[in-house]
Every structure is written in C-alpha cells, then in structure tokens.
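These notes are about the structure you will find just below.
With one protein chain removed, the remaining protein chains of the complex are shown where they sit.
For clarity, chains are labelled A and B in written order, and residue numbers in each chain start from 1.
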Amino acid sequence: MLGRALLAFAAGAAIVYGARKADRIGITGRWKTVLTVFAWFVAYVLYRSQLDPAAAYIESAVGGGWVGGLGGHPVLGWLFGGLLAAGIAYIVGKISLGLRTDYLAIATIGISEIIRALIKNMDWLTRGTLTVSPIPWPTPLPQSFQAGGMDNLSALVAARGGFLVLALVVLGIVLWLISRAYAGPWGRMMRSIRDNHIASSSMGKNVKARQLEIFIFGSVLMGIGGAMLVSFVQIFDPSSYQPINHTFLIWVMVIVGGAGNNWGALFGAVLIWLIWVISEPLSKAVFEFVSMWSSNVGWGAIPEIEARSAQMRVFVLGLVITIALRFAPKGLIPEVVKRG
Amino acid sequence: MTELVFFTNQVIISGLVLGCIYALGAVGITLIFGILRFAHFAHSELMTGGAFIAFLLASAFAAWGITTPIPTGFVVLPIAMVITAILSLGIDKGFYAPLRKRGAKPVTLLIASIGVTLMVQGLIRLFFGAGSYSFFETETKDVFRIDLSALGSTRPLVITEPQVFMIVVTFVSVLALHFFLTRSRLGKAMRAMADNADLAQVSGINTALVVRVTWIVAGALACMAGTMLALDVTLKPDLAFNIIIPIFAAAIVGGLGQAYGAIAGGLLIGFAESLAVFNWTMVLRPLNGVLPDWLQLPATLALVPTEYKLTVAFVILVVVLLVRPTGIFKGASS
Partner (left out) sequence: MVIDVRNVSKRFGGLRAVNNCSLSVRRGSITGLIGPNGAGKSTLFNMVAGNITPDEGQVIFDGQDVTGWKPFELFRVGMLRTFQIAHEFGQMTALENLMMVPGDQPGEHLIDTWFRPRLVKSREIEVRKKALDVIDFLKLGHVRDELAGNLSGGQKKLLELGRTMMVDAKVVLLDEVAAGVNKTLLNDLAGNIERMNRELGYTFFVIEHDMDLIGRLCDPVIVMAQGEKIAEGPMAEIRANPAIVEAYFGTPVEVA
C-alpha cells in the first residue's frame, strides 16, 4: 500500500512537472498558471487517495499482514534500508560536515535525536510506538523447522544458524568491498585527506565531496545493519533505539578495537558485544556473592539484584571507553601503516 | 485578562524556570570549553549526580528530624555543591587530565566524557534503581496561587515555592559569577585563559589552578541546576541526560567560551521551547466571538506538537551551527 502511495506520488510529481512545461505545447500565461494549480490539485488528490488508506491501514493493522507493501524478499528490504540511510546521510552530511570535529559530534547527536523524534511520532508512516511486528525473516523461521518435525530447540538452532550464515555472508561481502577499496587508490586518497586535507585539495581531490562520500558509505552499512537487526528481532519499536545502547556501543567497539582498521573494528565489535552480554550475569553473580557475605555478617542482603545488575552494563561500557582511551588510544588492533 | 495570566503561567514562568536550569548547565559547559577546549558531555551526570547527593542529604536531614522553613533541597544545596565540586575535580584528575597530558584531540576528550557519562549513570542506577524520587515526600510543595480576580482574571497566577527560590538563586549566582569573573584575580585569569591559552600561560597565570577553579565552579553550578530541576519535577537517573543536548545548544547558541552568552542562550532556548509548544488557542479564544463559524480556532494551536518539544532545541542548535557556527556572542573557535 505504501508502495502504491509512492507510485501515486511519482505520478503526481510527473503531472505537476508536465503542467509546468505546458508552454512547450503553446499554453502560456494565465492558462499555464491555472493548469499548474489544477495539476497540483489532481496530484494531491491522487496522492492522498493512495496515502490515506495506506496510512489508515498502517495505523490500524494489529499484527499480521504486510505493512510495508511491496512484498519483496527481506534482503531487498535490507538494501532499501541502506538506500534510505544513504539519502538521510546525504542531507545530514550536507548540513553538518563543514563543522569542526566536536561541534560535528554534537550536531550529529542533535540531528539523530530529531530523526528519532520524527520516527517515533510519525504514526501514519512508522506506526510510532505502536511498533511494527512481525517482520519477516529472510531465512526459514523456527516454526517451519518445527513443522518439518524437529523438536523446539534444534528448530531454534537451525533457524538462527540460517540467519547467522546469511549475516556472515553479508559481513563477508562488506569486508571484502571495504578492504579492496581501502587497499587501492581510493583508500590512498582517503588517507591523504585525513592526513592533510589542504594539500589533498591542492592535489586535485574534492575533499568535501569525498568526505560526504565516505559518510554516506558508512551510513549505508549502518542502514543495512539496522535493517538486519530489525528483521532479526522481528519487531520495529523506534523507542527502543537509545543512543546508549546503539550509537555509543558502536563507538566503543571502534575505539577499543582500533579505529582505521577493519579487523580492529570487527574484533572490537565481537569483544564489546561479549562484554556487554556477560557483564549482566557476571555482575549478578558478584552481587549475589556479596549479598550472601553481607547477610552472613548481618548487614542484610542486597535488594533488587536483578534490576541492579542489568544497570551494570552501562557502567562497564563507560569504564571500558575510558580505560581504552587512556591505555590503548589506538585500539587493540591499531591501524597498520602500509609500507612499500 | 484570563488569557494573559494563562500565558504567563505557561510561557513566562515555565520558560524562565527551564531557562534558568539550562543557563546554569550551559555556563559550566562553556567555562570548561573555554579553558580546556573540549565539549564536556558528562556535564549532565554532574547535574544528576549533584541532585542525588542533595537528595541523600535532604533525606538524612528528614531522618534526623530537622525541619526547615524553606524546602530542604535548598538548605542542603550548598553542601551538595561542595561535594559535587570535589567529585568533578576527581573526575578530571582520573579521566581527563591524563588524556590532556598526552595531548589528545578534543574529540577524544569528548568521547572520554561520554564514557564518564555512562559510568556515572550506571553507578546512579546501581544505587538508586531506575525509578523516580521526590524531594517532597516528607514536606509539602507549597504552591502560591495569586488571585488576580481584581484584574478580571478567572484564573490565578500559579507559581510553586521551589520555582520562586530557583529564580532567585539563579539570579544571585549569576550575579556572583559576574563579580567573580570581572573583579577577582582568578576570574580575570580564567577569562584571559579562555581568550588565549598560550598567551595566558606565558603571562604567568597559574593554569593548573585555573583548571581546578573551572571544575569547581562548573561542578557547583551543575549541582545547583540538577537539584533545582529535581525540585521542580522529579528526580530520576536520566534527569539531566535528556536535557544535555538542549544545554549544549544553549552553550553553542551563546558562543562557546562566553559565560554571558551561555546564560542568554539558556534563557533563549528555555523560552523557545515553552513558546513552541504553547497552545495559542487559549490566548486567542476571544477571537472566536468575532471570527465567522468556518474560521473557528482549532482546539489546539501550537507551533509544534508537545511530543516534539525537545526537538526545538536541536533545531535551534543546528540552525545556529549552520548560520553562525561561533554562536550569537562570538565564541571560541579553536
């Protein structure tokens, strides 16, 4: 349905454009103005006629059924996620890439909050807090394995294994593309811009355009990543995307792993994810131990261990950032400066 | 008249309250930026941490049976400010000073401060959970309703006791800060260093001392802002984390490094947010009598819907960064 609305929008745009060019076929002056207004009207009605039911449908649909509309394979959806991210990154980059680094960081955090507020509140498009679910899996779901006669556990393992394989394939392709570009003249040019953008500009490199290019490229990868995450958890809930759990987590992965080195980033991602996941049970164990000891000494047990240990993740994340910045500023796998 | 009172309640008082809090936070950020040249993201946690310290002290006072004529939060505020100032000195020593010594880039320090944010937030949640607290569990929050029926208003002018104190305290601290910066030797040294760090160093200013004083002032003001925010609404672990971007917006709009700019920026953003979500229909309602039927005012007529309130600050921030990256009062640009 949203697809139809998009088509209607395109058709409407074409009509308006056609009307603007009406002087080619001899309609000029006041008649052209009238025609243009009329065309706007027709386009608007056409667009709304398609959008309104789509919006109403989007808002009313309670689970089940397609909300998106085109019915393609989820992997196409991932690519579309990347494309959408590219479009947004283009606008964001155009606005903010001219700023100094720390202003840039604050501006992008601000812009991301604006986008989040929009997604959260544009119920007619994103269902906002109503969430979108279920989102189809690109690989067979556990249920279909169960239907084939597997028991619950192995069906879950098989289904998740299938998703993992697909995710690894995507990761492999992306890594291959990046390494290839980075090792070649493209990477050389990008490094020259990083080292000295003034000289790079004097040597014929369009620094601004290239910065925008790499910003968009990174955003495409992130868009694909977000789309994959959404289809993995099968629910799109905009309010669950907090900067603490996502933006900063990814920063930490890069800083700890080693900025400027793809293997470092990959290593950092796995390592930090492990820390992120185990810090909760680990701190729970520690708390339980301390609690046992303190109640033995007569100080009483620690209340609400579950909730408290869940919060320890944030603390551990912050600790890892500060320690990494202080003791391994170049990351655990630093950038390798190529020689010869 | 009723409409005017309503406008005062919704825009002037709430904008002023919000503006005061933003201003106090933004002054700290701007001072740190002026002296140390980095965007201190963890300022929100100094605010929240300060508020929790004040809350603990207030609870202790209540437990000891000490009652005060004014809200306890304001009585314990000076002590909490001292503790927060010491804490911020400790954070600088532990996390930022080593990086500075190594000559790290501003953006590295920014990321380190985000690390500190996460740590402090984790600790606060560890001890206090994710729930919210109120300073007014044992005492009442006095609400002044000034009857204006003599002036023809059917509604009273509403202002709470903490809000009155907040506006007075902010005014006094801004005045004190002004005298500190313009009259005292240290204040002058701070301004000189914010203007030109190298020149200040060669002209014999004790930069280490200035850095310490900066953290003390910034920490104390952050504690003040956080506590007052908690007194106005409720105290929760993400109290200030949610408003750190508007505070940065205030500091940048005022020109980073400019203390007065930060105050102006804070008030500007506070009023802008209140104005943006204000329901104009309430004020323009009398017009409904004059306007024809088909032009009746809708029930809500706000510039932006309430759910986009925080977005207002970001939009102002982005626009200012684009149009005048150094802020309204030409800020530091190093």
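Rule of thumb we're sticking to: a contact is a pair of C-beta atoms (placed from the backbone, for glycine too) under 8 Å apart; a residue touches a chain by one contact, two chains touch by 3 or more.
Just so it is clear, the model here is predicted, and its values are computed rather than measured.
Undergrad: Which listed residue, A:Trp40, A:Phe80 or A:Trp186, touches the chain dropped from view?
TA: Answering carefully, the residue with contact to the hidden chain is A:Trp186.
Undergrad: Which residue from A:Asn152, A:Asn206 or A:Gln234 sits in contact with the chain not drawn here?
TA: If we include the chain that is not displayed, A:Asn206 is the one touching it.
Undergrad: In the full complex, which residues of chain A touch the absent chain?
TA: 177, 180-181, 184-186, 188-189, 191-192, 194-196, 198-207, 213, 217, 337-340
Assume only the chains that are shown with their structure count from here on.
Undergrad: What whole-number Å value describes the gap between the mean CA coordinates of chain A and chain B?
TA: Between these chains, centre-to-centre, one finds 31 Å.
Undergrad: Under the definition above, what is the set of chain A residues touching chain B in their complex?
TA: Against chain B, chain A makes touches at 95-96, 99-103, 105-107, 109-111, 113-114, 117, 120-121, 244, 248, 251-252, 255, 304, 307-308, 311-322, 325-326, 329.
Undergrad: Can you list the residues on chain B that touch chain A in the complex?
TA: Its residues touching chain A are 38-39, 95, 98-99, 102, 104-108, 110-112, 114-123, 125-126, 129-130, 245, 248-249, 252, 305, 307-308, 310-311, 313-315, 317-318, 321-322, 325, 333.
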